[in-house]
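Left out: one protein chain. Kept in place: all the others.
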């Protein structure tokens, strides 16, 4: 097993799945010769040629819309949206078509596209290059939402996404692309979707986190006997693992980078309150981004939840 | 005061505000001669002419995007999206531009557009004519979301929306357009945004509802000593009124038509749990649409929350 | 080279059959008498399907319905040009395309009665469910055509849409991708002069829809959309070109929506009766009938028996549709994902606990 970063891991996974399944094709802006602006598709163009690695015109609805057509025809398209901030013009294609093709045709057609996109802040980028609006997609039935938090989960989850029957929005935490190196299993390695992962067991508090925030959460909780859950699939999310942990700890903090209001944290909190309130020894708490437009680099460190803010919340909930 | 339905009330309000403020213009598909497919803009074209009541080409991003340009130039555009199911292709313009113009320019520019759209099911319509995805817009800082529940609130809220400094997504419950007639104040009548309304006071349970669901909620709760809150502005929503009621009743049910997962109900539940948990005598419960694509007419009655389902939940929470 | 003309373009219009029923033999595709009779039969079947749908709707037996009266030649003529292996991406006004493709008539009525099961396309039939959001399915046709090319299969794809659909970004992106990838796709615009209440001249300032193809580097052609022969020929030519690697084509079928936009619409609010009246003489069925009568392919008697036969099929379809049992509640959940999510399972239990 080699030590690789997330970009390399995603890149290898794509290459392996393209090798395995001739129907897998990649499309998006600059994914070809340029290998993607983050190099996630590096070398695929050279290896699989322009028919399977398509540099597209600059049109996000076009990328997702043609991917849908390809999927209907029998391909397995992996569409890259260059930054999550540019997915909004493709939302109509995702919501009105990809998510509905199966139900609209009562099962005759399916639409197993994967829409990959880097998300989240912390890379000192300009406007709309730091979005984390995963909750929008979690609200839409028919779409799955998946987020890895490191090189190994990136491989396991992308492999599964590429073998899924349903459309998947696959969010890649930009800040972590090159930050973490870890051992990634070689060969076939698939992590089941809709299953969370317990990163660290603990008794005093459950912290639920994902993607960009996981690594910070783990650090922030080092001093505590915290159980840390990496949600991995955000929709549909793994209630079972959460409930089991809540029953054990009685305290829950949810951490996400997205704005608080109507973020996925709200749904998790509401679900726990509805179904596991008797186990709670404190209110479910959230550490999140603020309800403002993600600021430019000069202020982004104040926007993003970081360890101090998380630790404060842990203290608060433990005192409760 | 005359007895009017919601279509008439909205229509009169638009006419009055257009009379008052020459900068108010209306644009959208079929809003001119045809008066809108639901006739909300009926007669405005004849009264104010084609420059102030613009039949646009079929292009939702175009409608909202040009409205943004008009707002920047100093007009007060009211854009109609024919059905909420077609707003998705305009989401990019709303999220990436309307919501950010003020912050992007540090206050030099503002973007006070109103995007009106009929939402919700119950009119036996085909696909994408029954969406209720208000939560998407509540997750986006910089946008306000407003929903009337009857002819009078329609006037009061639309008047305020038309005088707002910020972009407003104004959702009109299609099912109620012609269902309810009530007295609507004549002349100036503005209901403040971000303020909820207590429809009925009560002691045993607080039921929070809005728009399309309010009228059913009121009926369902008739037999109970329930306090019913019509939220009216969904973003930013009125926490104060909610907290005050929770303190009184200790029990909360939230009713919405949208799919449960990541609906606005989740945020309200999470907020209450975070800030008012000590007052709760039961978990916050939700009565919502299911996590499926809104079905066609043959099944829509089973999808939409109705009185029996609500009453059951009231019984459940009172027994808790 | 200061002021220099660097490009020049032309847009053509094709018509084979005029209103008197006279065909231009130099352009006429070689149809056998049976083929022409088949065309006529489908035109009539479609017309009766449409009329029946309107009356069923009036009786509350169907939901809101979109009539295609006047556009039969555009739909039947083009649909007949496809191979079974080609892929069709229709909009909501294309019932006659479904009918020409052999789609079960009862399922069409079932769909319009508000039942998703009507769009369970039979296996092996390469047509997509109706796309309700205008224009957005154009991209799917382009994508499917790109896929066919990648898979090196000699199939083409086609999207049907209206004049209104050409204003939306998806049209633009769909045609642009098609041009760039030289995809085997045919874009069939039924320019019926109206998009609900918006007349064609207010939809776009370009004088034709066909010329919009110039923006994407491929050919656009306008055809008389009430001339079933011209529509057939233009579509056939475009499909052949596509499959030979010649890339996409935009076909503008110049036609007219004789009815209201849908049964929920009242077109007298925005258009004058004279305009509708003036198109009656251009009726596509009338025109083909005249041609056939002139050429001994149709007489009063055969006309009647064709209509009767079609009527019978429609009767059967209606009773077929109306005798279908209502959908199970579970239907609502079954197709959201490949398999039920945890949450859906809980919700299904909630629902089956009792009504509401």
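Residue numbering begins at 1 within each chain, and the chains themselves are lettered A, B and C in the order written.
Here is the rule we go by: a contact is a pair of C-beta atoms (placed from the backbone, for glycine too) under 8 Å apart; a residue touches a chain by one contact, two chains touch by 3 or more.
What you see is a predicted model, and the numbers here were worked out from it, not measured in a lab.
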{"item": "Chains in view that touch the one left out, judged over the entire complex", "value": "A, B, C"}
{"item": "From B:85, B:141, B:156 or B:250, residue that would touch the chain that is not displayed", "value": "B:141"}
{"item": "Which residue of B:97, B:216 or B:286 touches the chain not shown here", "value": "B:97"}
{"item": "Residue among A:48, A:73 or A:86 touching the omitted chain", "value": "A:86"}
{"item": "Candidates C:49, C:82, C:98 or C:171 - the one touching the absent chain", "value": "C:171"}
{"item": "Options C:218, C:256 or C:270, residue touching the unrepresented chain", "value": "C:218"}
{"item": "Residues belonging to subunit C that touch the chain removed from view", "value": "1-16, 24, 26-27, 167-173, 176, 179-180, 182, 202-208, 210-212, 214-218, 222, 247"}
{"item": "Absent chain, residues of subunit A that touch it", "value": "29-30, 32-35, 37, 55-62, 85-86, 89, 124-129, 260-261, 290-293, 295-299, 302-303, 305-309, 312"}
{"item": "Subunit B residues touching the omitted chain (full complex)", "value": "25, 51-52, 54, 56-57, 59, 61-62, 65-75, 77, 89, 92-93, 96-97, 102-110, 141-142, 144, 164-166, 194, 236, 238-240"}
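FYI, only the chains that are shown with their structure count from here on.
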{"item": "Maximum centroid distance from subunit A, chain identifier (CA atoms)", "value": "C"}
{"item": "Centroid distance [mean C-alpha coordinates] between subunit B and subunit A, Å", "value": "30"}
{"item": "Geometric centre distance via CA averages, subunit C-subunit A, whole Å", "value": "40"}
{"item": "Euclidean distance of C-alpha centroids - subunit B vs subunit C, Å", "value": "36"}
{"item": "Touching two or more other chains - residues of subunit C", "value": "116, 133, 136, 169-170, 331, 336, 341, 343-344"}
{"item": "Shared-contact residues (touching 2 or more other chains) in subunit A", "value": "61, 89, 92, 96, 103-104, 141-142, 236"}
